[in-house]
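Missing here: one protein chain of the complex. Every other protein chain is in place.
The block that comes next holds chain A.
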């Protein structure tokens, strides 16, 4: 756990640059801090957990570890779609341990210069704002920087309140 927490969770946008993994969700590009990404695996068998929230796809076996998997489309309110050969599970380490995020595709790893990142509110205002910590304007596209702890329920307790609210 200590190792996970050691991963820098930048709150202020650094002046220098962001080292990120870019993934696609419903034709939009998102970025995750590369420090938080443990690995990227192909879609594999997921065992659903009865009674869990609709966006919790279930749990999967990652080399002997039981890892909960979240469907990011459902979590972010994007209409669900069929899994494709491009579908990936991005395994991240968070304050509640390892979590898998189902995304449409993983495109690349890149560095985004800090001066190209703007706070999210400047571009869009919506409920998904809580999941984003900035938007980068690249030459050919926009990339939203995902706030990992915002996307994930912080703990089992919070998770409980999430499910009650749902």
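By our rule, a residue touches a chain if its C-beta (ideal position, glycine included) is under 8 Å from a C-beta of that chain, and two chains touch if they have at least 3 such contacts; residues count from 1.
The rule we apply is simple: contacts and distances are computed from a predicted model.
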Quick one: find the hidden chain's UniProt protein name among "Imidazole glycerol phosphate synthase subunit HisF", "Chemotaxis protein CheA", "ABC transporter ATP-binding protein" or "Trehalose/maltose transport system permease protein". "Chemotaxis protein CheA"
Listed residues A:26, A:52, A:110 or A:142, member touching the removed chain: A:52
Which chain A residues touch the hidden chain? 45, 47-52, 56, 59-61, 63-68, 94, 96-99, 152-153, 155-157, 159-160
